[in-house]
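Only a part of the assembly is drawn; its chains keep their places, and the rest are absent.
Labels A and B are assigned to the chains in the order they are written; within every chain, residues are numbered from 1.
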């Protein structure tokens, strides 16, 4: 079988679209943010990506129906000030380094065909403690992008994060640079212990300024309140999880 | 060498056969169930599958003869109300995700050639405690299959199992769906500590209703009694195994 299979339900014609990646990762920050935007902007799925770089697994959905684990591409036309958007979301990132490289290269080819001019990747930045007002750290392929994003409050630290950015959010930037596609990564501060809708919101607030779109946050806010309630109870009980909850999403990182 | 090698001793001509998978897994529920059916219905082996995705290992059989670890295909014609059946059983599942995908794709190609119209995959659903009356959970590719199987007592829970189904039983469903083959997975509740003939019987009781065949259970019952005797002794001694006995069968799952 092919290493990666894509099935299109539709091949959208888009006008210089902007690509947004939100795969699972630390605190699921990127995933929450991208999925929220898909919901709020009414983006439409147009392709499924299957791969032997994903786990050999099906998800069981409501009603007992199965779905082979995958990544999915969505699009929306004319969002906000008129920008076309493509989204990449999914159940998993590639399970090993080779898979990460192959999947990233594959996605870059697909979105280049669709005319993508810029890339935003969304992720979390694990700090190992609960953060009340998460900052958004950034990294980019071009210097003018750094300056532009700083205007929206993004923090570009010297050599931060120290270990670099591991996984799809980083790799897309690194490989997009080789294809001369302008790209930015936003990383919301997060404990790493829980899925973190608050951090996702912080990331989104920056992203929507950069895109010139507007969205409602009430859904994310309600999720954030649930998580806050849980963490408050844990703090009282002085229970400290030994392992980050979202760690399994990047199990090959060691 | 080829990644996967198949050796046919016979190429049976079958009438819209139903395919049944029972590879090793949690509690070896699927394996026990499928092998019992093969024995009781007198199914005949027609192909051996070898692969470098299996461990580099031979089994030593009675009399000191070796057998390279493999998967095997059996068939029986005109079982019960006249249905033709194909079985997949074996020593191991693929040892890594790539192997799982490749082997599943390979098997799907083989059985499509043989005209397979429907798939049943059999497995265990580990609950971490000893179960007296194991339920049978289900997952399926199509909604009408869910409804039909519910008639036979199969439980389709909302998003159960939560982690999805990992391994051959799940992957066959997910990939069969991409090939438009109607498929159902039956998972018998099991502790995960022992091979579990009782759970295998629960799965079989559902399966034979779905297939319209009849089988004798005395062999499985006698195995179940042996296991019950062992677990009873363990309970008395308050010994609790630290690791599920059948865990090694899916060693790549972590």
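Simple rule for what comes next: a contact is a pair of C-beta atoms (placed from the backbone, for glycine too) under 8 Å apart; a residue touches a chain by one contact, two chains touch by 3 or more.
What you see is a predicted model; the values in this text were computed from it and never measured.
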| item | value |
| --- | --- |
| Identical protein chains in the complete assembly, only 2 of which are shown | 4 |
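Note that in this section only the chains that are shown with their structure count from here on.
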| item | value |
| --- | --- |
| Between chain A and its twin chain B, rotation from the CA superposition, multiple of 5 degrees | 90 |
| Approximate Å spacing (C-alpha centroids) for the pair chain A, chain B | 37 |
| Partner chain A, residues of chain B touching it in the complex | 94, 97-98, 100-102, 104-105, 138-143, 146, 156-161, 163-168, 170-171, 173-175, 177-178, 185, 254 |
| Touching residues on chain A, where the partner in the complex is chain B | 1, 7, 50, 52-69, 95, 251 |
